[in-house]
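Part of the complex only, each chain left as placed.
For reference, chains read A and B in written order, and residue numbers begin at 1 within each chain.
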């Protein structure tokens, strides 16, 4: 039985790790960390866990944690994981960080977009970017895993075959993304109140959203040279779900069959990436509560552009589900263990 | 491996049976019945099932079904199950009917409230009312199970200890219930359009809703003599969930501890009924996607009334989940098999 500790277990992503691990036959959660709710029963914070989880929230004592658990999930704000990690801890326990601290290889880029100083740049090289479908082999042996961002996962998986196979002009990529409100976290802020979000949609972080460099870096690796994109996130009045609508100019003579073959090449054997039938557009309702990401594309012959689309549940494949998928790979378990729940609809 | 057939698999409740049985290790679905979508792939009707269910929708040939399966779920409109059932079929296969056809023992009452003639009254006596927590023993051996209504399950479980222990005046019961919109089914009707339901709440079926006699009959059995109640359902702009707020006059000298003891007496050992801590009110968000029903109560010393409350997911404990729970009991499986998924939040 793998023993797991969760730092930040009372955020939405942290709670989703709990929900998923409760259905995982090889893992036991032994540490519910929460700086805000120390000494509270976990079910007092999340009533759904009443009579399911009896644990009390603890702090974030890493040394103690490293003795007690085999894996630590950090579902915490940027800067925390990098301030806690050190060689001693990494020698005892595997860390899966859901924050951005170890996602970006270039420290300067990280510090520019996140506007904070990196606390432990010496571990960035070692950290593996855990987009399972693309980095599976590297994930296997790693000690420190950087779990991708929610927008990032959806954006990259939607575009990867196009970029990797060089079917599009990489300078023309525009990613227009839409997210449910759980992506904004559980902090008590006026803009996230029900009456402010409900019955409205807005763009935010236009040209400045922090997932931009993460998408660019990974797509750049896939293409073989740096890529710059436009990324615009939007806040949608729903709890869960991310939809990505991405635009790019197709290279000449690339037709439907070629593109379809590229998607099939990379995803036909992927359990959690579903390439939809022709002309079927991804919808977030079809992936809610599950680890699936649905992708598809449409070619516009008139303008020569391709519209690549993807949908996932931001808390599952966009956060907790992918974290558990990475954990499975890191510990040599079947990759889909604990993750085969069907999407919940309606 | 138990082989299951579902008639009406393309309604919301039918689809929820599919979702739950996909996670049930002892059951295989071999028949996806759907009068409206015959010959269509099931995933074309419910996109969440893409690459999960490859089956094609079939009709409702009961004779063929009876040969092929061990259990038939009928998630169909009133009057269908009772028109299909006969001794030959019941001798070969167990039937779990999610419609109201066999819920009410008094045919006249059924025909009065449902305004249709009962097609096979000869099986009413045999049919077992499948409110698992109350009728568990009878469910065990039965061939024909009447799965309770969604409002009914929530109303009865909220009130049962009070009625059974005669702690309230049974003539004072008022049940004010609120339901998510999936309870209205998947029919294409203007009142169920997004823009009609969203941003509104209304009562409907006031004094005439068909779950009224079902609640009355069962509470009457518990009390030992007939009971008449007021039941008022409301439509709430959310997908899932039923909340019951029930009012009754407490008998004299009944205090908190007495009532709490009654709830504990009936529910302390029930896996799926959670009696909440004092002063914590049930909320539908805490049970969504799960088979739990949360109940609690509050005593108003000023008026001498008790307010009993309950919350469940109308598609799970209010329909498909309870149907599977009944199936487990009928087939001698662990009652919670396939039903232990934690509630999905947010």
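Quick notes on this structure:
We take it that contacts are C-beta pairs under 8 Å (C-beta built on N, C-alpha and C of every residue); 3 or more make two chains touch, one makes a residue touch a chain.
None of the values given here were measured: they were computed from a predicted structure.
Within the whole complex of this structure, the shared sequence is present as 4 copies, and 2 of these are drawn in position.
Just so it is clear, only the chains that are shown with their structure count from here on.
Taking each chain's centre as the mean of its C-alpha atoms, chain A lies 36 Å from chain B.
Touching chain A in their complex are the following residues of chain B: 12, 15, 18-19, 22-23, 46-52, 182, 199, 239-240, 274, 276, 280, 283, 285-290, 294, 340-346.
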